[in-house]
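Apart from one protein chain that is not included, each protein chain of the complex appears where it belongs.
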Amino acid sequence: MADETTTAATGPGAKPVVRRNLLPRIDLASLKFAPTLAAIILGLIVLAAVFAPLIAPYDPIKMDPMARLGAASFAHPFGTDGYGRDVLSRTLYGAQTSLIVGLGAAFVAVLVGLPLGLLSGFFRVLDAVLMRVMDGLMAIPAILLAIAIVALVGSSLWTVLVAITIPEIPRVVRLVRSVVLSAREEPYVEAAIAVGSSLPKIMWRHLTPNTIAPLIVQATYVCASAILTEAILSFLGAGIGTETPSWGNIMSEGRLYFQLKPGLIFWPGLFLSLCILSINILGDTARDVMDPKLGKKRKA
Amino acid sequence: MTGQETNDRKGDVLVVENLVVETGGRRPAPILNGVSLRVAPGETVCLVGESGSGKSVTSLATMGLLPKGALAVSSGRILVEGEDVVSASPSRLRQLRATRMSMIFQEPMTALNPVLTIERQLEEVLSAHSQMSGAERRSRIRDILSLVRLPDVERMCRSYPHQLSGGQRQRVMIAMALVLEPKLLIADEPTTALDVTTQKEILKLVADIQKRLGTSVLFITHDMGVVADIADRVYVMRHGNIVEDGPIGDILKDPKRDYTRNLLTAVPALHPREARARISNEVVLSTTELGMTYGASSLFRKRAGTVAAKDVNLTLTRGRTLGVVGESGSGKSTVARCVMRLIDPTEGSIRLRNQEIAGLSRRALRPARKRIQMIFQDPNRSLNPRLTVGDSITEGPINYGASPDAARTRAKELLELVGLPADAIDRHPHQFSGGQRQRIAIARALAMEPDVLVADEAVSALDVSVQAQVLDLLDDIQARLGVALLFITHDLRVAAQICDDVVVMQHGRIVEYGPTAEVLGHPREAYTRELIEAAPGRHWDFPNFRPLPTPSGGPVDGATL
Amino acid sequence: MSYLPTASAFKPSRLFRAAMLASCVAFAGLSAAPVDAQEIRAVMHSGIRVLDPVITTAHITRNHGYMIYDTLLGMDENLKPQPQMASWEVSDDGLTYTFTLRDGLKWHDGAPVTAKDVVASLKRWGQKDGGAQMMFKSVDSLEATDDKTAVLKLKEPFNYVLELMAKPSGLPTFIMPERVANTPAGETITDYTGSGPFKFVEAEYEPGVKAVYEKNEDYVPRDEPPSWTSGGKVVNVDKVTWVTMPDVQTAVNAVNGGEIDYLEQVPFDLLPILQSNPELTVEVVSPLGYQTMGRLNWLNPPFDNVKIRQAAMLALGQQPILAALVGNPEYMDECGSMYGCGTPFATDAGDEMIMDGPQPEKAKALLDEAGYDGTPILLMQPTDVAALTAQPVVAAQQLREAGFTVDMQPMDWQTLVTRRASQAPVSEGGWNMFFTNWIIPEVWSPINNPMLNGGGKEAAWFGWPDDPKLDELRTEFAQATDEAEQKRIAAEIQKHAYEVVNYIPVGEYKIPSAISTKLTDMVKMPVPVFWNVKKAE
Partner (left out) sequence: MLAYIIRRILASIPVMIVVALFVFLLLRLTPGDPAAIIAGDMATPAQLEQIRQNLGLNEPLVTQFITWSGQLLSGDFGRSLISKTPVLTLIHQRLEPTLSLAIVTMLFTLLLSIPMGVVAAWRHGTLTDSAIMAISVLGFSIPVFVTGYILIQIFAIDMRVFPIQGFRSIFDGFWPFFERIVLPALTLATIYIALIARMTRAAMLDVLGEDYIRTARAKGLSERIVLFRHALRNAAVPILTVVGTGFALMISGVVVTESVFNLPGLGRLTVDAILARDYPVIQALILLTSGIYVVINLLIDISYAFMDPRIRY
């Protein structure tokens, strides 16, 4: 058979068929420097969080008010905070909290947003109602909603997580919905209708996989912004309590000593910025790799 | 190899010598392996080849428009009026474009900037390359727009691209390319996206202007019919090489290379297939006064909807093929989607083996679905890229209660039936070529054992050689299984190859309906005639390497009647 | 007995200073006329949102009260009541108090201040102030007998009338026009006409952002030199603006950069930054500081058990808490006196339980004895009030070390304020423990110390100790006439309060202010006031 070579290799001369290669074969050798570094940093932070109980030199809430605001020393490499707690230990444990907030927000937002988006994309009646609610929720500034929820319900790790996640849900719903709306026009979805597949089957088998790539990208942004939002909530006095260290509340407590003991804000800040930076770089990379449109454009 | 002479012929507008283009990145792969060609003043040279042959890369390299980082010229020369564009500086290259060489592209829809007026887009060519005053520029723009025979030039100037038809846009592109009267015009599949009637007008326009301005044209196409109509000389490309070149007559009559021969024999000719005996009179699909109107009313106001189809009456009997032909917007796809119930018709009836399905609910429709299946236009998109071939093929049977094992066994048989190895079942669509994917799509449709197969432009996206193979396959399957085929196409030549009966549609209505030989041989309606006349290369009998004996309008081949 | 200023109040140095002051004012008055209006920009400890100094006890609102209202009496630095708007006479039986308004008192709208205004204001005050409520139980009548005279008649002896009326904090006796003072005590006033040394510029008021006060040109100050809230309130600037800065770091930067003149409360840890600035004076303006204390809820287990309350007290130690809260030894003092140290009733009676702490071993033993079952202590931690965040954090650790299970719940202050009012069980939104701070004048006697009220669920302060013995002792104190006797009863009250663990004082601290060197002659007292102060250009 005199088959044509695949369109991907032909360049602009090819017919305008969009090759939806949604299962990217990642060529390890071609991975760029920045994403690799980002993955390594993020990996280290995750390890630090997971093994915090093993590697942290002290209990993060064990205080010694008489030795407060100690300078960096061999015993306390990052110094001690206003209660004489070890900043290194707090930062390591803080990684736990911040990652729980970030990943948790991303996970829950997707978990709730995905089914709502699928339903909304497929049922017009439901769509009308759901989208009004989502629009309403989206119109309320996320931070205000979060402060209100935390202030009103109480500021534990879980309420903060909920407060940060709720405003993210409409964005996920909208994203999934838009993917569904365009994917349901795909010929292979029509083909599935033609072979008599039921609606749930079409949704699960043909539509949901399409949402995965954009959802992964979106999830990275939700994750990053959740970690930041947690820090901002701490700044505004509506964050997680001091007995559960998070990068946000360490920095927020440390901000008073910004000029005198910059380490209190510098170390958690460094971890936080590196973490967000890495997540964002990975998110961007994921988008570049997974966006078929962009992929095509780059090859062309 | 032919066409590889390197001695300069004085006065050639374009000389490409041993051009090698490679992909960028760490492991460069060659795309062009030493391409040489030349274009003399006033000449029309066609560069033909199937997708992936490198013909467009050649043209982009000439314009210096290879995508940065992705493709690069690694050796060879490209001389435009004697000046090497490969070694030219970017600014020099910019000066050369539009003044000495211009290019028009395949998609007039996307080649014009949607947010700028036509005048603005023409004007910026003039201001970039000339010292003309504003008034001069304005009058020049109006002149060139008249030259490309655009109506109401003042209105055109103010218009945005989306306000023009496809043909008008391509005229604007031509005007833009020629406004500074360059010596070389490169046309990259400029008519592929257009309807045949429009294609014909554009080809004529290019020829006229060429005559008037003495421009040389390098015309890139995959359509041998177009080549036969316009070329002075032809280069045939394959896998980044020129495999054959020569004057048009020589290539058509006496191709030297097997590849060229195959390419020519695969071109469907506009003479209808031999009439087949009816194997049955059983009507499997019929429509009565089928109509589809979009957006009839909204919540706030009543408005006239867009009529996509109206009063469509069709009958399809077992084992037969009914072609629906028409230009874009004629409603042929609407009919296909209505009978598939992918959209719900607003009026009329559809009977599938005597069962009315036009008004059935989704649930009630389910048993009927099995009996009518569809093959979609774009095989790259009609298969879910994430599912294995086996999963795609067995999805339908499993929906209707087949056991996964049985469905899988059946799928393997079907894959062999459509000419693919049975072990293809565990692979993913991206591991196959376009033609192979269309075979998979056919296997999927057949897995349901339907009575009716709807093929919506099923071969339009394929290269001619592949197209011929798929048409053969469909024919073969029909002979074996007796399935009825509703074949939607814009290409009369393809319809002629495969259909027993033909429906010609225009503006959502049926214009003419009858046996293929009759409709194509003795068209009763002016519109049908127009379509036939516009078909490119209709004077040439490609498979037999000879011109067709009779002039247009008459019987194409006496044997069929 | 006539109580008039004695000569002893006029020490020569004071006289000299007053004279200097007068001449300075005269000089400034002559030369400063064309110069730009003199404005003091001050960042107070909080933003001002409630403008009714009777409906709330918020300090910022009290400070606002001192700006625009005058008080009936004042208190001098020796903690003695002194005349301010009025002088008084007490009948020999001590049951009739006659207040006589001085001349020249005018409302900001120009109307004269009358005794009717005084009566209405005192009545509204009497509904809100804890001590005054107690006093009014003994009051027979309060009436204006003419424009300048108000007469208070008691049914029974109550020896604390003048002290209550003169006290500088809690609810001072701000005198409002009768029409304003007639506002029900549960409703916020909306007419801000006062007779004080400053006028409130309502047009420039932005709640939570700034409040502007301009000099009341018609105010007639007393002739005596200022001493706390008594004496002459001479205003030497044209305008005082209170700016609210939500971020303390910003406020410190602003005062350090000279953008504001006065920062009422400097965070202890940032003192080094400001102390090195030669254009600033960093000092404690108030001679009396704050008492910080923990309160246990007597209604909910485990603190319904006195032994467990005692264990909690033993578990706590003042020094670590003060260290975390203040850090700088210069500004913190361990103090076991519930009335504050350095006050007339200060005593160390019964304070060893807290002063020897933390004693986790003793606490543990007591817990075992009491059969503590590990019921978690719900400890409320405010996250948005700097002066209150640290105590619960350290206390939680100390309690845990003594074997308590602690559930420290962070929340904003307003939530805490709401939640502490709940008498419900912990599982239904109740609580076990929280901390708060008082300025010493608010706790310095058994009468006005809000915690020392054994009235149980109905009358006692949050925590609701049901302690009839305490109330008996308090009544005894109010009726005691002899100073030594009062001191003895006060000590007894404290000893008792420690035994039952009414509340747990965890130390005293003073908050330094940062003052531009351009400002001179600030009155040093527990309430920041802006009379007498001068600003150099």
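Going by the order they are written in, the chains are A, B and C; count residues from 1 in each one.
Going forward, contacts are C-beta pairs under 8 Å (C-beta built on N, C-alpha and C of every residue); 3 or more make two chains touch, one makes a residue touch a chain.
The shown structure was predicted, so the numbers you read here are calculated from the model rather than taken from an experiment.
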Next item on the list: Please work out which displayed chains the absent chain touches and list them by label.
Entry: A, B, C
Notebook entry, point to check: Among the options C:Asp261, C:Glu334 or C:Asp412, which residue touches the chain absent from this view?
Noted result: C:Asp412
Item checked: Of B:Met173, B:Ala358, B:Leu387 or B:Leu548, the one touching the omitted chain in the full complex -> B:Met173
Next item on the list: For the chain that got dropped from the picture, name the residues of chain B it touches.
Entry: 63, 65, 69, 93-99, 102-103, 105, 107, 110-116, 124-125, 128-129, 160, 162, 173, 176-177, 300
Notebook entry, point to check: What residues on chain A make contact with the chain left out of this view?
Noted result: 12, 34, 132-133, 135-144, 147-149, 151-153, 167, 224, 228-229, 231-232, 235-238, 248, 251-252, 255, 258-259, 265, 269, 272-274, 276-277, 280-281, 284, 287, 293-294, 296-298, 300
Next item on the list: Could you please point out the chain C residues that touch the chain left off the display?
Entry: 47, 49-51, 55-58, 61, 128, 130, 170-171, 184-188, 190, 205-210, 243, 245-247, 249-251, 253-254, 256-257, 259, 384, 412-415, 417-419, 421, 429, 436, 438, 450, 458-459, 461
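Note that in this section only the chains that are shown with their structure count from here on.
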Check: Using mean CA coordinates as chain centres, what's the chain A-chain B distance in Å?
Finding: 44
Next item on the list: Return the distance between the CA-based centres of chain A and chain C, expressed in whole Å.
Entry: 48
Next item on the list: With chain centres taken as the means of their Cα atoms, state the distance from chain B to chain C in Å.
Entry: 88
Next item on the list: Over in the complex, which chain B residues touch chain A? Could you list them?
Entry: 23, 25-26, 29, 31, 50-57, 60, 67, 70-71, 106-107, 188, 220, 239, 262, 340, 342, 366, 369-370, 372-374, 376-378, 380-387, 392, 395-396, 399-400, 419, 428, 430, 433-436, 441, 444, 447-448, 461, 463, 465-466, 469
Item checked: Residues on chain C engaged by chain A in the complex (per definition of touch) -> 248-249, 267, 269-270, 272-273, 319-321, 323-324, 327, 381, 383-384, 386, 389-390, 393-394, 396-397, 408-412, 414-415
Checklist line | Interface residues, chain A side, partner chain C - complex | finding: 61-63, 65-66, 68-69, 82-84, 151-152, 154-156, 237-243, 255-260
